[in-house]
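Next up is a structure, given as structure tokens.
One protein chain is absent from this view; the other protein chains keep their places.
Should a chain be cited, it is by its letter among A and B, assigned in written order, with residues numbered from 1 in that chain.
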Amino acid sequence: MNRKPSVFDGLLGDNTVLSSLMVISPVIVCGNTLRSALALMYAFSAITMLSVLISSFVPRKIPYAVRIIVYAVISSLVYIPVRLAAQNFYPDSIEQIGIYFPLLAVNSLIVFQTEAKFFRMKRIRMIGSLVFYILGFDAVMLVTAFLRELLAYGTINSKMTGITVLTGGLAQPFGGFIFLGLMCGVYRWIRSAFVQTRSEADVSDK
Amino acid sequence: MLKKVKRERFVWLDTMLTLLTLELMAYFYYGPRALALAAVCVAFSLAAEIVSFRLMHREFTADDLTCTSDALIIALALPSVMDYRIAAIACVFAVVAAKNVFGGRINMIFSPAAAAYTFMYTSWGRELLQFTEPHVRLGVFDKADDLVSSASYTFNVSRNMDHTDFELLMGNFSGPCGAVSILLLAVAAVILILRRDISAGAFIGTVSGTAALAYLAPAANFRSDSVKYSLVTNMVLFAAVYIVSDKRIAPKRNYYAFFYGLFIAMCSYIIVLTTARENAIMLVSVLFTPVALGFKNLEKRIETAEKEAAELAAQAEAAAEVSAENAAPVTAEEVSADE
Partner (left out) sequence: MYLINELIALLAVNLILMQALGTSTLFIAADNRRNLVGTALVITFFTTAGSAAAYGINSALPEKYSDLTLLFYTLTVGILYLLLLTLMYFISGEKFRDIRKYIHVSAFNCAVMGTLFTVSGNAAENAELNTFCSFVWAGAKAGIGFIIAALILTAAYRKLNSAKVPASFRGFPAMLVYLGIISMAVYSLK
């Protein structure tokens, strides 16, 4: 059953991370403490919002391959002031995030989804949709980081809680993979309770 | 189909019998805490299985009791002093993340026990690899005062073993509560192979691979000692019986299963030899899951090709028969009848 696309899709119906599997590497690797998560959320929101907005003015007459390069270059330029600002707000977290900070600038939401999704909409609707796609990422990042930090380190935003059995592995990338996979499944399970989606079984195992 | 279901139940029963025997031995050496640990593992595995079946809208049947044998394997791979909460988390992980996410026992990818062991190894390595000495019997809620490293650790680091052969056979040395009873494990292996409950190819591959490498690149001063100690330490025999040879995971054909076991054995032996990592075979068996899946894919292709070839041959035979009938010489009787 095809339903009409909504501006809120990026948050719930077609979540950036859980449904489209976009920008998952920062969630898997860096989404293990609230501090790192907040820095990443800031960086992702600022870079993606500004880059997509500026990129929307790039003429469609330019060949596809060149347009993609232009989008990437725009986001690489946006990255510079965002990083400089982040060094003031989140000096410790920037170090921890490492290479995942610049990688946000070439995330698929900017490089590919702009063409496939956002630039097919009218500008006002595009901005609304983009805000919810960004919020979708932020929400997943926040929930993941909160739970992983709590279970792996026994802290909430570096403040101790009373948890005594700590699952250290959850803070590692493999913990991120498993946690995100389970979260993805739970998200789909909840979504299927509200929206009837087409079965994705396309491979027979017989 | 019915035969297959029956077969699965018998495999589970046989495996449970051997595991319960090992559990009894663990009780003998480590006291009631070993039994309590097994009970916690079984209870949490069952609970996790039932809850996840509810969520998947599937019916829980007697066949799904296989989760209890996985729980016992996990319990036997732990030190008897292991925190109950950690054991419970590991069992839930085994049932949910390593099994039911992929569809449960009808679509197994990983050995749940091996995945749970690896999970504990990465999160609670210290708790997992510290043991009490045998005969230090603990009550259900007791805590051990003196914890020691396992005999495997001592052997990996010093290349030396302070135990007599009889002690080794009887499992009278520090280590996971059920994985050190070598004699019982050997008997269990023979029974399970004869009953066709485990993959003979994978078991032979694992044992021969370890023995061959231990002989060629000895880990002790004498080659014979190297072979002997490499087989009894680092949970090699336990993993060979209950993890690597698990028919749900290993390739079907003994030929491929042999190589699967051989690769795991060789890889884990080299890791133990070069890094002294304890019980590497449990970790390597998880890492080699794609190899088992690759072999299974190959087997499926071979089966399909064989079926197609048989069908083609049958068709050709039928066509030959038809053409032979058409080309058969006319008999005198047929000629006279025509006239």
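By our rule, a contact is a pair of C-beta atoms (placed from the backbone, for glycine too) under 8 Å apart; a residue touches a chain by one contact, two chains touch by 3 or more.
Fair warning: this is a prediction, and the values are worked out from it, not measured in the lab.
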Task: Residue among B:Thr21, B:Thr122 or B:Ser149 touching the omitted chain - done: B:Thr122
Open item on the list: By the contact criterion defined above, which parts of subunit A meet the unshown chain? Give residue numbers in ascending order.
Closed with: 21-22, 24-25, 28-29, 64-66, 68-69, 72-73, 76-77, 79-80, 83-84, 98-99, 102-103, 105-108, 111-112, 169, 172-182, 184-186, 188-189, 192, 199-205
TODO: Tell me where the left-out chain touches subunit B, residue by residue.
DONE: 56, 97-98, 100-104, 106-107, 109-110, 115, 118-119, 121-122, 217, 266-267, 270-271, 273-274, 277, 280, 283-284, 286-287, 289-291, 293-294, 297
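Throughout what follows, only the chains that are shown with their structure count from here on.
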Open item on the list: Based only on mean CA positions, could you tell me how far subunit A sits from subunit B in angstrom?
Closed with: 39
Open item on the list: Give the list of subunit A residues in touch with subunit B in this complex.
Closed with: 165-170, 172, 174, 178, 181-182, 185, 189, 205
Open item on the list: Show me the residue ranges of subunit B that touch subunit A in the complex, using the header's touch definition.
Closed with: 55, 83, 85-86, 89, 96-97, 101, 107, 119, 122-124
